[in-house]
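The complex appears here minus one protein chain, its other protein chains still in place.
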Amino acid sequence: MDLVKSYRQELQLIRKPWTRVWVAFLLLMLLALPLVTPEYVAHTAALIFIYMIGVLGQNLLIGYTGQISFGQAGFLAIGAFTFGHLSRMGVPWPLGLLCAGIVSGIFGVLVGFPSLRLKGPYLAIVTLGFGIAVYQVFVNYEWLSGGRMGLIVPRLTPPFGLSETLFNYYFNFLFAILFTLLTYNIISSYMGRAFIAIRDNDIAAEAMGVSLTRYKLISFAVSSFYMGIMGGLYGLFLGYLEPNMFTFAESITIFVAVIIGGLAAVEGSIMGAAFVILVPQVFSSYKEMVPAIFGVTIILILIFEPMGLYGRWFKMRLYFRNWPYR
Amino acid sequence: MTNFLQYAVGGFATGSIYALVALGLALIYRSTRILNFAHGDITTAGAFVAFALLGIGLPFALAFGAALLSGALIAILFYFCVLVPAQRREATQLSQIILTLGLGLILQSLVAYFGGKEPQPFPFPLSDIEIYDVGGVVISQLSLGILGAALLASLLFYLLVQKTRLGLAMRATSENLPAAQTMGIPTRRILAFSWGMAALLGVIAGLFLAPLLLLDPFFMLEPFLKGFAAAILGGLNSLPGAIVGGLILGVAEALAGGYISIAFKNTLAFLIIIAVLLVRPEGLLGKEFVERV
């Protein structure tokens, strides 16, 4: 829809001046949101920010590189417990968070190796196995999972006399912005282009000089790094960790978020994260019917918009840009 | 030695459960390249239909027949009302997988709402307590029945797919959809039939599993995941592969649990699968892309 006239323009984060205004307006709204809404809105929003990071990472893997993974919960658990143990040892949180991402990323590389040989569902089952293995290791080794009472993660003391919820909101907001920008940068760098090339046609990519081995592994590492960071933030947010929080269901939630949001779309990941958190939360008084509502919304969205929420957003933007012409 | 045999036989019995589940998954994957995440939930729904009908005093044959039909009906409806419209809008493979997940969530919810969430004993013609003792190694009547059902079902399906015109059409549709359409095969009906058949297989599995595992809305959760793994181990597009994969997974799991560590039973099972896949990336009996880069 846009005519990109130069490479510099292609690299620009925001191309239209009006878009700048909109984005600035949106950011201001988000900054003001927790001040005017009750506590639980800020709480839910903070949770969405945390999930956003993981979903963005998985979109890099699933959407951009085209590798299916069902092991997200495993990376999440590794990140969360790494962070939990480090912060209990008194390591400052920025360092702890970084380590959570890195440790998770290292495991990502390990899981990435089978991806060099396996494809589609066969890769999915390997990653699924990884998720289950991580869960069982945490369950069975109490020194890893913090004992049978679970791991209490010390929460940060909010500065400037902010309330806990308010602080959580801004803290995670910051990370969400940071990782959104990082993702935009990755996809417009050589690395991102290599990911897309691998997804579209791996043999052609290889022929063009993209090292499959290296970039598939990098993709796994980067996406697991994101998951690790999400894990750390999740631990910090809840203040408590136990292996039961990281089952297959968690992997599925993140997978659904990626697809519902829209493959290979950063804005899509944001919407996907919001979707998987908001739907069960908003309808939580419907008791047994919560999964049914969740399922129906998933089906409706994907029937009418196979590209996910991002597809709808894209078309809406196009409509307004061309208005009043059709 | 008796213990070893007992573990192996126990594993065999469990493995035949996985095999039955894997069959249905493999059938769907073969014809549509979709991983059906609703398989377990369709199965559960079918088992609950049978349970409700048995509850009002219908005989086994009638109740089970109705259960099989309702399972097939759900799948066919899903195909026509959800998958076809989605495919018309060019849904990707991944979004079709998520669609099945959506169906699974809905069924799970409805079953929990109407069927109740507490575990229920499921009446069945074969007994789970009645056992046959062969030289100190025991196997229950029900386990034998499951093994028999798995083998019989796969044999019948093998015949259906390989020896009939309908099977030929199914194979043609799964090999090359546009070509099959050109040849005048009603592919949409064939695919709907495949969905129905796969769900039917699933419900058969469910009817045998419910008396063994107790019936509640989540009783297929674990068997589904393991059946999924078994189907992939055997090679997702191979029906005999599903049986072989299921049996191997069951036995491997039982032996690993018995002799290495019961706490890491599931992990060990998956390690075996990963090891096998690294040697044969297309599964044991699968015939898919062979490619080196």
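Each chain gets a letter, A and B, in the order it is written, and its residues are counted from 1.
The definition used in the following text is that a residue touches a chain if its C-beta (ideal position, glycine included) is under 8 Å from a C-beta of that chain, and two chains touch if they have at least 3 such contacts.
Here is the rule we go by: contacts and distances are computed from a predicted model.
**Q** Unshown chain, UniProt name, "4-hydroxy-2-oxovalerate aldolase", "Sulfate adenylyltransferase subunit 2", "ABC transporter substrate-binding protein" or "DNA repair exonuclease SbcCD nuclease subunit"?
**A** Options "4-hydroxy-2-oxovalerate aldolase", "Sulfate adenylyltransferase subunit 2", "ABC transporter substrate-binding protein" or "DNA repair exonuclease SbcCD nuclease subunit" considered; the missing chain's recorded name is "ABC transporter substrate-binding protein".
**Q** Given the contact definition stated above, which residue among B:Gly145, B:Gly196, B:Pro223 or B:Pro281 touches the chain not shown here?
**A** B:Pro223
**Q** Please output the residues of chain A touching the missing chain, sorted low to high.
**A** Considering the whole complex, chain A reaches the absent chain at 37-41, 43-44, 47, 136, 139-140, 142, 148-150, 152, 155, 164-165, 234, 237-240, 242-245, 249, 278, 280-282, 284-291, 312, 316, 319.
**Q** Which parts of chain B are in contact with the chain that was left out?
**A** 3, 6-7, 10-11, 13-14, 17, 108-109, 112, 116-121, 128-129, 131, 138, 140, 213-214, 216-219, 221-223, 226, 250, 253-254, 257-258, 262-263, 265-266
Basically, only the chains that are shown with their structure count from here on.
**Q** List the centre-to-centre spacing of chain A and chain B in whole Å, with centres computed as mean CA coordinates.
**A** 32
**Q** Could you please specify the touching residues of chain B with respect to chain A in the complex?
**A** Residue list for chain B touching chain A: 29, 35, 82, 85-86, 89-92, 94-95, 97-99, 101-106, 108-110, 112-113, 225, 228-229, 232-233, 236, 263-264, 266-267, 270-271, 273-274, 277-278, 281-283, 289, 293.
**Q** Under the touch definition given earlier, write down the residues of chain A that touch chain B in their complex.
**A** Touch list, chain A to chain B: 62, 68, 114, 117-119, 121-122, 124-126, 128-130, 132-133, 136-137, 139-140, 202-203, 206, 212, 248, 252, 255-256, 259-260, 263, 288-296, 298-299, 302-306, 308.
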